[in-house]
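One structure, pasted below without further comment.
Note that this is a trimmed complex: some chains were dropped, and none of the rest were shifted.
As written, the chains take the letters A and B, and residue 1 is the first residue of each chain.
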Amino acid sequence: MNVVVNGEPVVLEEPCSVEQVVRRVTAATEGVAVAVNGEVVRRAAWATALQPDDEVEILVATAGG
Amino acid sequence: MSDTWKVGSLELSSRVLLGTARYPSQAILFDALAASGTQLVTVALRRVRPTGGEGDLYRGLVERGYHLLPNTAGCFTVKEAVTTAELAREALGTNLVKLEVIADEETLLPDPEATVRAASDLVARGFEVLPYTNDDPVTARRLADVGCAAVMPLAAPIGTGLGIRNPHNLSLIRSLVDVPVIVDAGIGTASDAAIAMELGCDAVLLNTAVARSDDPVAMARAMGLAVQAGRLARRAGRAPRQHLAEASTSMSGVAAFRAYESSKEMD
């Protein structure tokens, strides 16, 4: 299954949950948030399975003014 | 003398808000935060990097007990700002948000109309909204009217360090809204921060002036002291300005020596 994670194309084995794809990029258990196709996926819903062509944004706090 | 202030649900004693960007190193950042006395620091939300370096920032700030104020920097539309705010709340577990909706990449000035719409939407979603705005008193009042927890007018365009371009507008804003007024962007050095407080503002948000100083830690300390100084001076009430000179030392009881002067000494 092809998805886009933080702007990069990624191939995943189905099924793949939000949590699994998060774990691919960070071990952080807090300070992380995810959006799929522009909608926030709350932590409680990370078990949700991704669909082909989903665009996933995985964000953390970084230096800002 | 206790002089705390409230912004949203937070009660703070420090009136310095400090950004975390553009420091020479994270070690210097943490020293500067400590030197400034700040309790509330801004962060951005960005894509996680494999290095995970950012995780350190988040943990570092939380471990040191700072309250976090996520911003929506880089957002040019209401939708981007609202989504970014929701993600920040999800990631950082705070309802506070520094709302930035920028009009264009050239001026980097806030879009007043979109900022008001985004603020109104975020307030409805339960956020405590601190909007970055220009120094227009009308826009500031509108932001307060839609329920923002504070208004954050700029002193000058972001990163210019030009200081307070329009003190008259800042005092107008102070007189028009009931929420805290936080000067955000454009402060260049300590006296600018003191002037902001003397105008009646409640706090100052800084980043470049500290991070890009030759000595960020010393400048952070300077800013902390300047904000206290300006706040105290505002509360003390300045002596009235006058056009003509007036002696501080009284002439009463002055000795009389002129009689003994040789004429050549007479001025």
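General observations
FYI, contacts are C-beta pairs under 8 Å (C-beta built on N, C-alpha and C of every residue); 3 or more make two chains touch, one makes a residue touch a chain.
The structure presented is a predicted model; accordingly, all values stated were derived computationally and were not measured.
The full set of protein chains in this structure file adds up to A x4, B x4.
The rule we apply is simple: only the chains that are shown with their structure count from here on.
Separation between the centroids of chain A and chain B, computed from CA atoms only, is 35 Å. Against chain B, in their complex, chain A makes its touches with residues 6-7, 25-28, 30-35, 38-40, 42-43, 57-65.
Of all the residues in chain B, the ones that touch chain A in their complex are 19-23, 29, 42-48, 50, 52, 54-55, 57-59, 61-62, 68, 70-71, 73, 83, 86-88, 90-92, 158, 207-208.
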